[in-house]
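The complex appears here minus one protein chain, its other protein chains still in place.
Which chain is which? They are A and B, in the order written, and residues in each are numbered from 1.
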Amino acid sequence: MNALFEGFGALLSLQMLLCIAIGAGIGMLVGAFPGITATMAVALASAFTLTMDPLPGLAVLLTILIAAQFGDRVPAILINTPGTPASIATTFDGYAMAKQGKAGIALTASAFASAAGGFVGIGVLMVAAIPLSTLAMRFGSPEMFALVIFGLTMMVEVSGKQLVKGLIAGLFGLALGTIGRDPMDGSDRFTFGIPQLVEGVPFIAVIIGLFGIAEVFSQMISRTRGQQKPITSFGRWWPNKQENKQLIKPVAVGSAVGTVVGVLPAVGGDIGGIVAWNQAKRLSKQPEKFGKGSLEGLTAADSSSNAGVGGSVLTTLALGVPGDSVMAVMLGSMIIWGIQPGPGLFSSQPDLVYSIAGIMLVATVLALGLSLLRMRGVAKLLELPDRFLWTVILAFCVVGTYAVNNAIFDVGVMLLFGVLGLLLRRYGFPAGPIVLGLILGPLAERNFRRSMELGGLETIYTSPIAVGLIVLGVLAVAVPRIRARRKARRQEADDSDTPTDPPVPVEASR
Amino acid sequence: MVSHHPPVQGDLGVAARWRAAAPGVVFLVLGTVLLGLARSIELPTRALAVSPRIWPEALAFGIIGLSVLQIVLAFVTTPRAATAKTADDDDEEGPASRSGIVRVVGFVAATVAFGLLWYYLHFLVSGLVFVAALTWVAGGRGIKDLLLFPAGVTVVIYVLFGLLLRVPL
Partner (left out) sequence: MLRLAALAVAGTLVVTGCANRGGSETASGANYPEKDLTLIVHAAAGGGSDLTARTLAKELESDLGRSIVVENRTGGGGRVGLTYLKDRPADGYSIGFIPVEVAMLGHQGADIKPDQYTILGQVMNAPATLSVPTNSPYQTLDDLLAAARKDPGTITVSNSGAGAIWEAATLALGEAAGVTFKPVPYDGGAPAVAAGVSGEVQAVMAGVSESAAAAGNNQLRILAVLAPERVSSLPDVPTGKEQGVDVVIGGWGLMGAPAGLPDEVKQRLAEAVNKAASSQAFKDVMTKAGNTPLATSPDEATQFTQSEYDRFGQIYG
């Protein structure tokens, strides 16, 4: 308890609060602009914070990371463009809600869910770091492969009725993921001599193209002058009692999934959000609404990606192994500051751990407050006439994409995928599985082939975690379908001549 | 996000069925190309547990199989699919208008032109021209639309990215 007091007490200075405030401002801003990721902002800021003392420096960096994962929800919900990869899953339901005139509720609920997820992650960091980090250590290549396979089952869920098209899109994404240096022998694969492709297709450019640019193009192509805009009103801003109650389950699912995924080394909030969305859909009473403006889907995804922050900080501090790419940058700074993350940190400097948790708590509260205050102003942007709105979105996406690698090449990729995304959606192919394939494909291949190098298939089927995850994945896809089919058959037998029979979603998914 | 377009609308003429099958054909071609590329991956000199060709090949077969299925489905689906659509559908995407296509092409062309222009001119100049061109394509006219608004956007981007984030614009 003493360490808790000391740790939190260290935050009670004007300088610390100022650092957190600055971090929150920067974080919200970079989060809201597509292209600039939290990783990039933290990396740039770390050049400045290195000259500061460790605690204020960490306050700036951690707060940027946390606030960015509040700011990035805004473009995801309002213009279908994830501000950072962590909000990919936010677009699935957030934008659909906005189009239904529920942008206000979506933004508010998203902010609260993000905060709730954040608190859970931080709580776990404070009480269960050491046991959870041993779990993380048991995730080797075979287990990661199984986890990725489990994540890939989401392609089935996100495709909805268009199962065949969804799976084609997913495989297309996986195929895109094969571009780049072969992970095992290091030779160039499908790069056609283009150096920018050696490390793979620039995936932030692909996301911005498929989601944001394709959405702008799609509005442009079908809208005739004077027609209604897709988002005409924001509706209510505060969820009502019934909606609040409805949120408990998805936020709980999201926070749990997010913390666990965050704890695993080298997996970030983007995957956490996607996996949580998937799980919440499976556990929901109204899975058919997911992807079409489900408040549950939105909040599950958002709580998860923010719970992941606590999880990845935990892994970084308890193991000295970065929980994701942002933490890799932060780990570098910590070493320069003379902080030695690892199992020893929790026994030798418990107050520092509590200080870090305290910074994260304050940052989350502050970011939540900023989101709630500021959102209406940002939302006003959408009231711009089309010609300005489209132009602003495209111009910012162009520059934001360029800024990721300072490369015009990435802008070209973004444009290409914007056009491709437009064509695909007009033919009924969902974009979600493509992005999922592109993110998870390389992970699947690497971990599979690495497992083969380390000891063949045996490494997979002798690992209880890996087998468990794969079985779980198969069951999760199969069971609801079998059950729904059985139910549909029974219903058909019962009242086959009722014409008002609601369409059963599973019927069409073959 | 998961938007879909009715695969086949109204009458199920041969033309409509082909239209529904067309993306399947495109992906079939893509899958075949991928298979060819995968087969031509050079095998490494160092012994590996599994061939580097296996993963891309498996994906290629998957794409080929599913796109064949997609083509077949386009020809055998019953009109039920078309009627069921109206029951609970989410976002109807309006038909593409001619002026809409022109706008999209204009945006793409303007962005490509900007990429080239940017190489020679400073961002504050090329960006201004770019944003003005976009606004014009989107239907903006007059000094306010074509000069003041682009100038504002360009300066905001420049300050945010160029000066604050130190992106080499």
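To be clear about the criterion, a contact is a pair of C-beta atoms (placed from the backbone, for glycine too) under 8 Å apart; a residue touches a chain by one contact, two chains touch by 3 or more.
Since the structure is predicted, the reported quantities are computational estimates derived from the model, not experimental observations.
Student: One chain isn't shown here. Among A:I221, A:V257, A:V329 or A:I460, which residue touches it?
Tutor: Missing-chain contact among the listed residues: A:V329.
Student: Among A:P183, A:G272 or A:G400, which residue is in contact with the omitted chain in the full complex?
Tutor: A:P183
Student: Which listed residue (B:A58, B:I101, B:L124 or B:L146) would be found touching the missing chain in the intact complex?
Tutor: For the chain that is not drawn, the touching residue is B:L124.
Student: Can you tell me which of A:L11, A:M28, A:L44 or A:L295 touches the chain that was removed from the display?
Tutor: With A:L11, A:M28, A:L44 or A:L295 as choices, the missing chain is touched by A:L44.
Student: Tell me where the left-out chain touches chain A, residue by residue.
Tutor: Chain A touches the missing chain through residues 39-40, 42-44, 46-47, 50, 137-138, 140-141, 181-188, 195-199, 202, 265-266, 319-322, 328-329, 331-332, 335-336, 338, 340-344, 405-407, 446, 450, 453-454.
Student: Write the list of chain B residues that the hidden chain touches.
Tutor: Interface with the chain not displayed, on the chain B side: 47, 119-122, 124-125, 162-163, 166, 168.
Following the convention adopted for this analysis, only the chains that are shown with their structure count from here on.
Student: Would you kindly tell me how far, in whole Å, the mean C-alpha position of chain B lies from that of chain A?
Tutor: That pair's centroid distance is 22 Å.
Student: Using the touch definition up top, name the residues of chain B that touch chain A in the complex.
Tutor: So the residues of chain B touching chain A come out as 1-7, 22-24, 27, 30, 34, 37, 41-42, 44, 46, 48-50, 52, 55-56, 59-60, 62-63, 66-67, 69-70, 73, 81, 84, 87-88, 90-91, 93-97, 99-101, 103-104, 107-108, 111-112, 114-115, 118-119, 127, 130-131, 134-135, 138-140, 145, 149, 153, 157, 160-161, 165-169.
Student: Where on chain A does chain B make contact in their complex?
Tutor: Touch residues, chain A against chain B: 29-30, 33, 36, 41, 44, 80, 91-92, 95-96, 99, 158-162, 164-168, 171-172, 174-175, 178, 182, 184-185, 187, 189-190, 211, 216-218, 220-225, 227, 291-293, 386-388, 390-392, 394-396, 398-400, 402-403, 406, 408, 411-412, 415, 418-419, 422, 424-432, 445, 448-449, 452-453, 456, 502-503, 508.
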